[in-house]
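Just one protein chain is left out here, and the rest sit where they should.
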């Protein structure tokens, strides 16, 4: 991602240059960056994205429907004919939609047809990182929802697509961090001296060990596990060595412990945000959640 | 494990044969199976183990201390000299205690010495499946505990060692099963049509896919994921395809979802028991625990 | 509620009688029961309500907006002038909207105005059981949402109002039940022999003890705590005597236990449904949720 613009670059451009840089974010809809160019400078991708989302909201139903109708069908005629925008083409391929079986293709066409007839716009979903099962499940879940709810959902998906494209285009502000905290719910105390590792999971199922940590007396790490430019969007995995903690704390476990080494996967969508991902732990139960 | 006895075999033997079969369970202590031989028939390893545990409890402090003192030090002189029982030797090797660095060896000797001086018996821990970090953490946690608590802990570890050896010696009764249940805590309903897989994790970090399932309308599987002889003690991993469920249920997620594919590891210690391992799930939090 | 119709009565009426019975459910909108009269017999209020909701959905945006516009403002001019339907008048009074201070009244008028101008229909909320704080919070949360989301929310509130009025008009089917299950997440086992009580909380802050129970060896009650006609919509409270369980189970607690007697409140909205309301319990943590 070394060829991304910086926020400073983007803020320094003239309006045409700003719009040009962001013209691919919303399918065939340069009017969206146009309407927010005057709000610069943006100090984060988060703020820039929020401004563009507000512009879409302010465009009213007519403008929103036009935006939606600029999108191609998933696995649709345009995809087959090679007529997608470059961004759309790559996204659809990453989800495996360029290699559907004949039956799968037929299922997509049938759903595309029902959906378009019911709603008057194509089915839209941010598919990077998804797979056929997730896309079909979304299709089946959404094809029968009330029209107004579905319009809101479709616009939300458009916003997610724009977010992913924005992350490929501009460097995020270095404000993000990842932290954790481990609490022992059987003992009612912090889980001190618990070793853990952090892994980054690549799209191709590879995994990179990002760091090794040990909790302090308060059950926290000495500092963020990740911060600033090191916070990349994507999939991560904590591996908590709960068995080491249980052994030191004197918690009774069975011959093969119910919980011992605990891998827990989570995703970071916004690299500018603080992800606090704590663990509540007993020898027989775990909870993990996004904290603050 | 095909050369294990059956419970029927064990129950059919004369007392001497019964004791002989189980003589390796408790270190140099055939008196323990002797005292329970008359309680046969046992219909489960669980019942047999409970009877032997009760015999140890009934033996009083003197008998218990003698039992504890029959155990070798972990990574101790006897191990170095090759004087362990076959069972102990294999257990210590499986935890990597046969290949300690000089520093690690010195640390173990120091802890062995402090522990023996304080408690009057050797440090005992069921080490199959553990590693150096877990064993050292247990050592450090236990070396300063009150004497009476530590006696109880040491006896509990003896019971765990016997359980693991018993599982290698006799086939368990086919009463066990593994089930799950997925509840949507954001929606207040069962998580229906959620695909999941079950993996068995081998000691050498390999993994075997045991089965693929989909939750029904009540968030449960059509039947047990495992039952009877298929319930092997060891480490397992559920992989819940939460992203598929969220997509169908219409739950809002971020561009890279916080939770999507969720691997959750757990151990089965008693293959005769029912392990109900349910999941509470929202797009931002998970809980897993041993249910019933 | 002894003067409610039965489902059998309702199903047996001619269409005009059916519509007449339900004409008050949706504000000035008898066309909604009219459109579902032909789907009889309904075997539950749940099914009848779902049919009417579907009729509203099928009416399209125009019909939906007309329905919304039939509602009076909350604490609005019609309320002050005494021109509400009897149902609306009682609902608004139950939430304290008939006794607002001058400042509160001004705040409602301001929000009513902003809301109407933005959305083109009045702010609608099912207010029975709510209070001024809840109604104002909803007002403030909704007045700035996107139009399409808010339309969906307003229709959902209309459905809730109709549900509450339906419960006052027709007896529910006796299919409901209330159950629980207590699991010990520190011990990894059911919480057996734990005493608990169930209370019904009246609108006037009184409380009626409905029953006393003790969990069995599986952590469950011998049967439903409530079932059939005994399942009344409203507010309930479990009181779990966790301290008794901890004492018997030998869990260590502090001199004043962190958790001991645990009251947990919850509401039953649909008396035809199964409410499974389990508790996950350790001496230092509790979770309660709607299960299945």
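Order of writing sets the labels: A, B and C. Residues in every chain begin at 1.
As a working rule, contacts are C-beta pairs under 8 Å (C-beta built on N, C-alpha and C of every residue); 3 or more make two chains touch, one makes a residue touch a chain.
The shown structure was predicted, so the numbers you read here are calculated from the model rather than taken from an experiment.
Chemist: Touching the hidden chain in the complete assembly: which of C:71, C:177, C:220 or C:290 does that?
Modeler: If we include the chain that is not displayed, C:290 is the one touching it.
Chemist: Looking beyond the chains shown, say which of B:185, B:215, B:270 or B:292 touches the absent one.
Modeler: B:185
Chemist: Which residue, B:66, B:80, B:152 or B:201, contacts the hidden chain when the whole complex is considered?
Modeler: B:152
Chemist: Decide which residue listed in A:156, A:232 or A:290 touches the omitted chain of the complex.
Modeler: Checking the options A:156, A:232 or A:290, the one contacting the hidden chain is A:290.
Chemist: Spell out, residue by residue, where the missing chain touches subunit C.
Modeler: Output for subunit C: 126, 128-130, 133-135, 137-138, 140-142, 145, 149, 153, 156, 160-161, 163-164, 193, 195, 233-235, 241, 243-245, 247-250, 252, 254-270, 284-290.
Chemist: Name every residue on subunit A in touch with the hidden partner chain.
Modeler: Answer for subunit A: residues 181, 183, 185, 188-190, 218-219, 280, 287, 289-292 touch the chain left out.
Chemist: Mind pulling the subunit B residues that touch the left-out chain?
Modeler: Within subunit B, the residues that touch the unshown chain are 57, 61, 146-149, 151-152, 155, 184-188, 258, 280, 282-285, 287.
Just so it is clear, only the chains that are shown with their structure count from here on.
Chemist: Would you mind reporting the rotation angle for the C-alpha fit of subunit B onto subunit C, rounded to the nearest 5 degrees?
Modeler: To map subunit B onto subunit C, rotate by about 180 degrees.
Chemist: Suppose each chain is reduced to the average of its Cα coordinates; what separation in Å results between subunit A and subunit C?
Modeler: Distance between chain centres, rounded to whole Å: 34 Å.
Chemist: Using mean CA coordinates as chain centres, what's the subunit B-subunit C distance in Å?
Modeler: Going by mean C-alpha positions, subunit B sits 45 Å from subunit C.
Chemist: Hunt down the residues of subunit B that sit against at least two other chains at once, touch-wise.
Modeler: 287, 289-290
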